[in-house]
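The other protein chains are all here in position, but one chain of the complex has been omitted.
Take a look at subunit A:
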Amino acid sequence: MSTPEADLSLFIPIIQTNPLAWKMRQNASGFAPLNQKYGQNDKEEYNEGDALHRALEHIRTVKEKGAVEERHLQTVEDIAWKSGLAPEDIDTLLDVALSGPFDLPILLQYLIPTAFGLVQHPADGPTQWVPNPTADHCWATAEAVKTRMLKCLIPATLIPESAVVRAFSRLCASNCSNNTKVLFFRWLIAMFDFIDGKEEMNSLYGFFFSFLQEETMSCYICNFLYLLTKRENVKPFRVRKLLEFQSKVGMQPYLQALLSLYRSFCPDLITISLPPKRKFYFKTTDSIWQAAVCIVKERNQKSPLPSVKLTIGTAYSHPQKKKWNSGCVIPMPTSSHVSKEEQDEEGDSSSLEVMLSGQKSFPLEQLHTFSQLLDNIQDVELPSQMCSVLKSAPLLHYLNCIQDETVWLRLSYWMSQELKEGCTWCKVSNYTSEEEFRKFLDIIISAQCFLQEGFPSSEVFLYKSLPLWDGISCRTEYLQLLSWIPLGNFSEIKPLLCDSLTQLFFTSSIYHKCSVLYSLKQLLENWLLWHAMKVSMKSTLSISADTPMIALNSVSELIYYVGWLSTIALRLEKNSSFLLHFILDFFEMVSDMYLNYNLPLVVIFPRGVFYPALLTSDSIALNRLCYIMYRYRVNLTASKENALIYQERLKFNKTYQEFNEYVTALVDCLWTSTSFEKDHYLYIDPQILEKTKIREYKKSLNLINHPALLPYSINFLLQVKGWPNEKELSLSSIQKKKWNWYLDYLLLEELHGLHLFMESSLDIADSASSAHTHPAHKTPKTCMSEPV
């Protein structure tokens, strides 16, 4: 490994990347100074191109070596290092440089026109070369010239694949010196990503492979093969050859890299154990060339190199480093069938996939729609970087329908790693900022929403990181993970989730409480949807009988838990109406569980939620409460028909009793004004109430005087003022006819919930006469406490 390197170092000139040095060099060579900025003006551009052509022309026509030729070679070098060479010039130079140890002028005479396609194919000529008396001298000179030529092969845009193939065939045919070969391969490795196609090169894989036997260059060949290898190149005989070679030279890192690549393609062929991964397998690619390409690129900024990334070479040479830098970056899914131009910006991180994915597969870059997926579903091959499927909707569809367990394992392994590494509050992470982690969570969440199920790894991550979470960083995203916890046994979830969540919930701000409640509502919704889907699939699939029971228990326990949280949160936040809305949101869904989600379960909200909502000063909350009560009634009435509930009617009796209690309380408060009387839930000793000095305290919570409805009643009175003969505003004047007008007015003010509740829960039988009677005569219509 060290010997070729030592030899080579003699041949690597120190290239000054300093523009001043170039300028001086140009001046010394006696040429007209070339402009610093390529393409700055037409005349200079012409000069440069002209000079190059003149130089090549001259080299072609010259008969003897000497100053002239040297000058022209110099010109070519200067131009190459400055603005790069066009594809056809590279073709020419490569051809010349590798055609064998000729006397250069003769060689040029043969080859330059050939390269331009003027005379017969050079393969006829060069092989008949016989050493002449001055061979030694000529040989040495030719070697030096070739080296210089190879070194100045800096592409301005791309390198044609055909040129490389031809050069390689020439390299095989003629007996080039080892140094030339090594230099050629080093050039190939450095410029690998600038070659416009790899297919033809890949078809020469066997020839490249045979070069491995030459120990001096095996390190470069390995590196090159590492870049070139595709799945179908890995053959048993090659593996044998490699292992044989390995036993000869020992476990060299470059060989190890190639072996591990082979093993990743065909694990069944390579059974030997390889040492753990290293950070660097290969020597870094030649930096002079890189620097030169950089400078050329910089100069030609007006015509940038098409989609070529300099990092590609380095990314290959130390794949581990890439991982460290990438953080939570998710590449686009790619496969092998695109040319360089089509690849997007992510090309460098996905180039491994380009090699890994098979020949016949449908290019993933072109997979955009569901119909495309349907047409090509047999040809779709998942990318090697599983994470990239998260961004592609058709691939997620595909993932959803394949039965392969390993695919999910790969995905969840990667995801749990990334989540662990990226989580800013669990681990000091230099690679990801909070912003990046948030984006990463967003991608996971959108994938989960798409698949309508949570990833197991994100669930585990949630349980692990929740105790350490501060409740603020990435709140929206993190809590969304919570809403995708799969429906399971709640007693298993509870110790993992609820303990930390409860502590956090009680010690954090009201906004945090609201967002937790919101995500718990989404969790409930997801569970209900899953359950509904399972029930609908039950006819086709045989599901064990206890599955619905587990689901029922989990859902009811979740509702109890949220009810408990809400009760205490309302106390903590002093019955904040903002919080109350989130709680009522949750219970609005709960009230409609039976009809909307076909779940044979009705869970009534706790008193801790009902009474704060009843005694609120927020009319919207009161309206929503009435609406929820109305929905409860509809659901309870419907559930009487359900066989399962009928079986468990003893358990449900309690639900009916609770509901009836609430209905009575609501009607007592708003209509009959009897809530403070004996045997009612809000009973308070009249003596105490007398002490408050409130006149008519009994009526203080009815539809007119309720703190939430007071503005409405006053507004109503202001509108009907003067009717008939009103002198002053008196709330008690809303009676009889006016009472009915008032109810209509409330409906006009969009208090639909109140209206619906009134229609459903009040005895409508006497509604005709109610216009003339006092509202207090109405009686609440409670639900029958026992199912029929």
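Note that in this section contacts are C-beta pairs under 8 Å (C-beta built on N, C-alpha and C of every residue); 3 or more make two chains touch, one makes a residue touch a chain; residues count from 1.
The rule is short, and it goes like this: contacts and distances are computed from a predicted model.
One chain of the complex is hidden; its UniProt record names it "Centromere protein M", one of "Centromere protein M", "Translocation protein sec72", "Mic1 domain-containing protein" or "Eukaryotic translation initiation factor 3 subunit M". Among the residues A:413, A:450 or A:506, only A:506 touches the chain that is left out of the figure.
Looking at A:204, A:243 or A:572, the residue that reaches the missing chain in the full complex is A:572. From the options A:205, A:425, A:518 or A:646, the residue with contact to the unseen chain in the full assembly is A:425. When the full complex is taken into account, the listed residue touching the unshown chain is A:495, out of A:206, A:236 or A:495. Of the listed positions A:561, A:582 or A:757, the one in contact with the omitted chain in the full complex is A:561.
The chain not displayed touches subunit A at residues 425-428, 434, 467-468, 470-473, 494-495, 498-499, 502-504, 506-509, 557, 560-561, 563-564, 568, 571-572, 574, 606.
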